[in-house]
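Below is a slice of the complex: some chains, not all, each in place.
To keep things simple, chains are lettered A, B, C and D as they appear, and every chain counts its residues starting from 1.
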Amino acid sequence: MASNYSPKYFNINFPQEYVAHVEINRPNQLNAFFEAMWLELGQLFAQLSTDPAVRAIVISGAGTKAFTAGLDVKAASQGLLSSDSKASDPARKAVHLRREVGSFQDCVSSIEKCEKPVIVAMHGFSLGLAIDLSSAADVRFCAKDTRFAVKEVDIGLAADVGTLSRLPKIVGNYGWVKDVALSARLFGAEEALSVGFVSRVFETKEEAVKGAIELAALIASKSPVAVQGTKELLNWSRDHTVQDGLRYTAVWNSAALQTSDVQSALLSGIQKRKPTFEKL
Amino acid sequence: MASNYSPKYFNINFPQEYVAHVEINRPNQLNAFFEAMWLELGQLFAQLSTDPAVRAIVISGAGTKAFTAGLDVKAASQGLLSSDSKASDPARKAVHLRREVGSFQDCVSSIEKCEKPVIVAMHGFSLGLAIDLSSAADVRFCAKDTRFAVKEVDIGLAADVGTLSRLPKIVGNYGWVKDVALSARLFGAEEALSVGFVSRVFETKEEAVKGAIELAALIASKSPVAVQGTKELLNWSRDHTVQDGLRYTAVWNSAALQTSDVQSALLSGIQKRKPTFEKL
Amino acid sequence: MASNYSPKYFNINFPQEYVAHVEINRPNQLNAFFEAMWLELGQLFAQLSTDPAVRAIVISGAGTKAFTAGLDVKAASQGLLSSDSKASDPARKAVHLRREVGSFQDCVSSIEKCEKPVIVAMHGFSLGLAIDLSSAADVRFCAKDTRFAVKEVDIGLAADVGTLSRLPKIVGNYGWVKDVALSARLFGAEEALSVGFVSRVFETKEEAVKGAIELAALIASKSPVAVQGTKELLNWSRDHTVQDGLRYTAVWNSAALQTSDVQSALLSGIQKRKPTFEKL
Amino acid sequence: MASNYSPKYFNINFPQEYVAHVEINRPNQLNAFFEAMWLELGQLFAQLSTDPAVRAIVISGAGTKAFTAGLDVKAASQGLLSSDSKASDPARKAVHLRREVGSFQDCVSSIEKCEKPVIVAMHGFSLGLAIDLSSAADVRFCAKDTRFAVKEVDIGLAADVGTLSRLPKIVGNYGWVKDVALSARLFGAEEALSVGFVSRVFETKEEAVKGAIELAALIASKSPVAVQGTKELLNWSRDHTVQDGLRYTAVWNSAALQTSDVQSALLSGIQKRKPTFEKL
């Protein structure tokens, strides 16, 4: 299976049946991202999304220091944030910037659009893009040493690849979101846990990754029809009224309820054995 | 008053003036629901909604073991989840499933649409449908022994009568919602309290029910114009922008502010006595 | 700078560069509001919004007893809540009430629409309108002695100048919102902190105000392009889907990323010195 | 089949296989509606919606003078529009009016919610409620003699059972909608045709009804899976963005495309014969 994936900036392996583990692999630069990396990330999650051998995914960062320190500012200042674009007309420059930001956003959104649940295990520096990326995932774990910040204001810009749109819908404390996003201050694992940004804090990075893989394995043992429907319906509902959520759910389940997984699951429940489900 | 209600699967009584107490009454089967029950629930709340003798409602479950263990899976596997529907064409089967799920959703939504506040007091097993039902209510209390689960994934399906649409709008921890909805794992009263799914935890079921009735009685002592407006405006605002919320509020209150309850309440405040309000 | 502002019901001063401190100044009446006060508040925040000498704003209440006890009920019962409007036709009365409520809402919304971040420091009685006002701000701090209530139901009406539309989007505990809004009960600083209504609790009012000014000063030291964009994008995203949030962000930043603040900020970061940013 | 329907205020017959013809039957009072009539209308369309023997529906009015002259004002002035409601408090009166208007709206909306296409054939006076009712249908035909008016302003009220919400989404001339709705003026068949309110004008009522039945019969000869999906997807799309329309369509068709009707239709096309489709 793994042979079909050959990313350049990420490690990928399959620690359990149906579980993929993606590792950001640029530890010498604190896993900071440049354009080729986020483009590859987008392609990787598009592929994972429809791979029948994958039912749940874990993301973590290589090395001991950082999940990711965010945007590689040096690279960005020669690209996205560069003042010497070819265009001199501010309106034309704006068109190019809009396209670039849009393309970057699409790569980050590939995690949300991925049909399989994605669990992030963070540690060390988890700045800027770390918040954007993990906010696009489904569940967030972290190690005790993690240091978070919505860092963008400190480099003169409003975060633009997802944090400002997703973070307030993930945690239920809008004042806290404004505080950290406006001040760019650091916050730690306990604070992240208390506002619900992460669901669990582990002693070490290794344990956080192990915990994430265990949750992924548990999810991967369930009916993929039920799991993927649950992810989709939760994401749809976040952006729609309750009534639109209910209607979409009824339409979605009018096909999904015809699965044989329901019978398999019910029967396994009665027989106290682990069900197996057809690939998806 | 009580004589006008004669539900078959629920007990109903009126422990205080203006307070109705609805009890799910199938304790021998852990208060598990089958179709006739949810249809009756829908009719019951439609009636309570416009009954001028009712100003607040409490829901609990009969018996010591469960608020409700959810869908009666045996009954459902002969009905909703049955594979041998009369239709063999998957598209026609989908139409029938969509109608059935829609009808089921409407019954659950009758709690939300009920013009009077609804407080749920849970205990014991509170699985699957228990989450759907209580998410459609206004306030949730529980006993210390309550064991919750968004159980649907374990029977091969995505929850479809409200949990996935309402739960993320009730608690402010989207990662937690995804965790419990994707893993179907059990969680207890303390966890439910810490994420805000329930507002209070009581030592016993009896105390939870008593607490719910006390809150209901407190609410029932207020102006019904003010209380019912508050429920409606909060529910509308959840599904609309702040601006649409403000506009709807202004239009709503352009009639509601003409109530004599304002004068009654103000006067009672000055005179330090309990106001009485005309029926509604 | 301060000479340009001469509000009648508020004190205004500038404790730090780029920081404005607005104090509700009617301490003998517990800072209760009447119409002329909220009209002035609206004008004040419209002016602050585009004043290039202001980058962050703090609101607090004069005196030791109250941030504000809310609506001046006596004044209101001769105006907004008066039963002897000139119109006798309920439909015409409704038109006048709708206009008055709308005008009142606009004044409160001026805090949200203000392009600069607004931090509220509350103490003592913080009832009714106190919740509406502070919910329209970005960050809320309070002193240990603060006593909050969504008080409106107790005077026979549903809160109509923002609480019901904004509060559920600020805290992630919808059951709690319903509880306090339906029961009108008092709650204290610790409870407000635990549900995320306030971000920090201070020992005294003085410390709360000092803390708010410090946060304001920190925010005011950042790029105003980045800070104001962050406030706007967070507010937009609250009321839109993630996708609409991302698109709006890309369009917004297509102009904002052309700022020289990015270079200033990056350079200052490298040179370990405090950047200065052009007025805005 | 017809034996299952026994409406009191409507005639119903089945002029062709799968086609139901509903006739408003109060010709002596110009088919004017009172409450019992609209309640029956709602029940009738709920039943038709899921009747597998019905695939398309025609509505017309009995007698030569009117499709319907609208609300029976005499009856209404003793009910809905009555000034001597039991409640004297304007806020309580408002609650009762809101419930009554809501119930009336639901009856009219039953035409839109009916899963089968509905074609209206109008003639003579088609006033007030005639516009509300026909706007909730899918296609509108009329006789040359039809006299239309959005009449409500002339009796002192804004139309409230659908015209103001649906008419602007049916015709593409918002100025015309405002003109006729604000002035309450009469307009004839040609004007209705030119703005697209009706699709065809016939010489006589009889021909209009015949034309409607022919279109209904043509639609009824198609795959009911395809026809009902088309009605639903058009109605959904009217109220959503293009993107939400596309997504909902993909989810809907993921079940619908599994129908054997596609093969039947394709095969019939090749063999140049009329396909038959399983009931739905």
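Note that a residue touches a chain if its C-beta (ideal position, glycine included) is under 8 Å from a C-beta of that chain, and two chains touch if they have at least 3 such contacts.
Just so it is clear, the structure is predicted and the values come from calculations on it, not from any experiment.
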Check your understanding: Number of identical chains in the whole complex, 4 of which are shown?
Key -> 6
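Operating definition for what follows: only the chains that are shown with their structure count from here on.
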**Study point:** chain A onto chain B, rotation angle from CA fit, given as a multiple of 5 degrees
**Key:** 120
**Study point:** Reference chain C; chain at largest CA-centroid distance
**Key:** D
Check your understanding: So what's the Cα centroid distance for chain A and chain D, whole Å?
Key -> 47
Revision key, fill the gap. Cα centre of chain A to Cα centre of chain C, whole Å, reads 33
Check your understanding: Counting only residues that touch at least 2 other chains, which ones in chain C make the list?
Key -> 90, 93, 169, 171-173, 196, 238, 243
**Study point:** Partner chain B, residues of chain D touching it in the complex
**Key:** 50, 87, 89-92, 94-95, 99, 225, 228, 255-261, 278, 280
Review point. For chain C, which residues count as touching chain A in their complex?
Key: 117, 138-140, 169-173, 196-199, 215, 218-219, 222-223, 225-227, 229-234, 237-238, 241-243, 245-247, 249-266, 269, 277
Study note, to complete from the structure: Per the touch rule above, chain B residues touching chain A in the complex are 73, 77, 80-81, 83, 90, 93-95, 97-98, 101-102, 105, 109, 112, 152-162, 164-166, 168-169, 171-179, 181-185, 195-196, 238-240
